[in-house]
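So that we are looking at the same thing, I have put the structure below in structure tokens.
All protein chains but one are shown in place.
This part shows subunit A:
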């Protein structure tokens, strides 16, 4: 059976059509609290389909289409839902040029937001999940959408992508959390998506002001080390994590430079999430005007 679900994920609207029951079930559960809209103009019509032919029976495949485009090679059927989430990211990264987009988590208390840009493997998503379930508002797990020439960040609330060992951790920390089925053996290893708490979904339309940039780096043997970064270091690291920096050019450069000039930047090496949260709340947010 094929179902179509409209997803209003401000600032964008997707429609997802799928004939894969696992994908449909995950979608229903993880986006149950997504905002409702009066009238929807779909920005990105997506499809997630079972591969055709004998492959339907033997090692079945999932294929992702953004309208008529197929940007990825097929994956195993059990990875279909993760593929959809990555496909949604791809749509935004490939088409949206009116935000400065950074590969970064964004979390806020009230309207004060911190960017957590980081490469895969830095423990960013584990930190994101921890904060989101401990009083912070998740604006985004993967992509920070910054309004050009400002330090305002637009929420793009979506499930958090957890990998490998952090899956079991997260499941033990948040026993009531809404987790997707596990996609095993992907290019990132095993992955699971975790729906953020209702409060984050409710804030999906509420922009926030960037007050700090924190580069997280999980180190098994370090409790908590904090390094203050100078502006050049911070800018370079931020630019390295920018998706569309090369395309939007001057606008992106001016925006990132202004942010770095205005807000403090830290690198945080940690193995203790409680200590990181305490530092963020007691030092970073307290100092933010």
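In this section, contacts are C-beta pairs under 8 Å (C-beta built on N, C-alpha and C of every residue); 3 or more make two chains touch, one makes a residue touch a chain; residues count from 1.
Definition applied: contacts and distances are computed from a predicted model.
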Per UniProt record, name of the chain withheld from view ["Vanillate monooxygenase", "Secreted protein", "Nucleotidyltransferase family protein" or "Copper chaperone NosL"]: "Nucleotidyltransferase family protein"
Selected from A:248, A:263 or A:276 as touching the chain missing from the view: A:248
Hidden partner chain, touching residue among A:1, A:41, A:220 or A:286: A:41
Touch residues of subunit A, complete complex, unshown partner: 41-43, 45, 51-55, 61, 63, 67-69, 73-74, 95-98, 246-249
